[in-house]
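Just dropping this structure here.
Note that this complex is displayed minus one protein chain, with the remaining chains in position.
Here the chain labels run A and B in written order, and each chain numbers its own residues starting at 1.
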Amino acid sequence: MALLEVRHLRKSFGALNASDDLSLSVEPGEAHALIGPNGAGKSTLISQLSGTLEPDAGEIRFAGQDLLKVPAAKRAHLGLARSFQVTSLFPEFTALENVALAIQALQGHSFSFLRSVKSDRSLHEPALEVLQTVGLASEAHRQAQTLAHGQQRQLEIAIALALNPKLLLLDEPMAGMGAEGSRTVVDLLQRLKGAVTMLLIEHDMDAVFAVADRVSVLVYGSVIATGTPDEIRQNPEVQTAYLGEHELHVEG
Amino acid sequence: MISVHHEGKVGLVILLLLLFLPQVTAAFDQAYLVSTATRILIYAIAALSLNLILGYGGLVSFGHSAYLGVGAYVVGILGFHEFEGSTFLGVPGTLNAWVTFPLAVLISALFAFLIGALCLRTRGIYFIMITLAFAQMIFYLFVSLEQYGGDDGLMMMSRNVFSGLDLEDGETYYLLTLIVLGACAWLFRRIVDSRFGRVLQGGKQNELRLTTIGIAPYPYKLAGFVIAGAGAGLAGALLANHMEFVSPDFMHWTRSGDLLIMVILGGIGTWTGPILGTTLFLLLEEFLPVLFHELGWSLLSEHWRIVFGPTLILIVLFARGGLHALLFHEEE
Partner (left out) sequence: MILFIEQLLNGVQFGMFLFLVSAGLTLIFGIMGVINLAHGSLYMVGAYGTALGMSWTGSFWGSLLIALPASALVGWTIEKLIIRLLYTRDHLDQVLATFGVILFLNELITILFGRSPLFLSIPEELSASLEILPGLNYPLYRLLIILVGLLVAAMMRWMITRTRAGMLIRAGTTHREMVEALGVNITLLNTGLFVTGAVFAGFAGAMAGPLVSVGVGMGEGLLILCFVCIVIGGVGSTKGAFVGSLLIGIVDTLGRAFLPDVLKVFLPPATAAGVGAGVSSMLVYILMALVLTFRPEGLFPVKGRKAA
């Protein structure tokens, strides 16, 4: 059974059909990339998956459950974690505190008023581990807003990872990163492959081809093709959709 | 400047020194200062409670004095019925502090719960306006209570009774208030450092992310609102006893504005900031007219409040860190 099933999703903003009969499925354990031209509706889809936007019509099933009946704040507990395209951290908290809060959210005991969080090993040790996984352990005690852009993007992923997700929704994790930063993230994603199911939205074709098991192409709010990276690269419809954009002409 | 790391120790030292204020002022024949100091301590408790939701939670509540007023009136009404030998909805009056204080805290918490539940359904500009509107509603509610003095307020025949202590004695009352303030400062610090406190601060910084990691902000904001209301209610109970008088003026919306000023003057979102801000604000209120009078500036000594407006604006625009930023520096 697919881990994530999106069926005939529709979402309109006035005359714009951001999601137009969108259907997609993600199998457990796979790294599934979603590509498409700008404005295709990728972020709209992610927002509907994470619950911050309500679809006009359609169905989303996650691990067999009807996700649309689940409020946004409960979806993380089902195992759905997302990272944001535009960095969305807790800027005044340190990197460690950012991740610790996610772990605290997962543990669910937040109505505790007197015990100090500073001495809570059940939060800090797992948080440090997650930071190590993404390669940010050395910056653990730096305030998030003082981190370099690339480090902030790593923290973005760390927070989502800390939720021990069944499905990781990554919205352009490499947005705004240079070559080296992108390599770090690609490394990370390759390490996570198999252990965590991923739905990855990306423009960076090198990353997509390095990481993805399957690729879906989103154009004008609906998926026009799904297949292995090679299949997609050779698909004529996809090439037409990307006509003029250089990203599809990738080596190897 | 002292490292913020030592804030607690500095606070404790000052607290211990303040224990001797009555003796010191008596030595200089300025015993009335103890009463001024008591008032400062009481409002500091209210400011601390507001700082929890304002400074750490990012909730601009422009109606906080309402809960202070409610706490005060609980004490006032119970005292009134005790003196009259009558009852309030079947409940007899009392002067027993073991009853009046917890009741004051409980009932202001209840008001905060009901109002917070409604206000917190909104955010931003709406939220600010609605907290102000509801506070105004409570003001009118108490003005309409003819039985308890209405507009003119209600005199209390005596202060509450607390075990064996003679609360009528100014010094004793001062010491009691000082201890309560110390306890509150400690308690609010624990709350801020707790898991709950983390959620509150997280919500202030990025509510969307908080939701996405699986925490619904509303219940926590409401809990914070209630705790803050309870704290203000405690301050109200102390104020009623201190002044032996309660009046709707306690909850006039301008008093809410004053509380906001106290918090920001001292340093919003800091531990001892609210206490510093309250002290400066009330000292200015008490002594600015005297100062102007001494200087012979009669117009200003009568209309000293005109200084407050522009000063507030300047602080808001240019000195957001408040007094706290002058005294302490962040560790990094």
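In the analysis below, contacts are C-beta pairs under 8 Å (C-beta built on N, C-alpha and C of every residue); 3 or more make two chains touch, one makes a residue touch a chain.
Please read all numbers here as calculations on a predicted model, not as lab measurements.
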Check your understanding: Which shown chains does the chain we cannot see touch?
Key -> B
Point to revise | From B:Ile261, B:Leu282 or B:Leu327, residue that would touch the chain that is not displayed | key: B:Ile261
Practice item. Using the definition of touch stated at the top, determine which of B:Val4, B:Val60 or B:Leu187 touches the missing chain. Key: B:Val60
Revision key, fill the gap. Note that chain B touches the chain not displayed via residues 54, 60, 62, 118-119, 121-126, 128-130, 132-134, 136-137, 140-141, 143-147, 253-254, 257, 260-261, 264, 268, 299, 303, 305-306, 308-313, 316-317, 320
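Just so it is clear, only the chains that are shown with their structure count from here on.
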Check your understanding: Cα centroid separation between chain A and chain B, in whole Å?
Key -> 45
Check your understanding: In their shared complex, at which residues does chain A touch chain B?
Key -> 50-52, 71-77, 81-82, 84, 88-93, 97, 100-102, 104-106, 109-118, 120, 159, 163
Practice item. Going by the contact rule at the top, pick out the chain B residues touching chain A in the complex. Key: 190-191, 193-199, 201-202, 205-206, 208-217, 220, 223
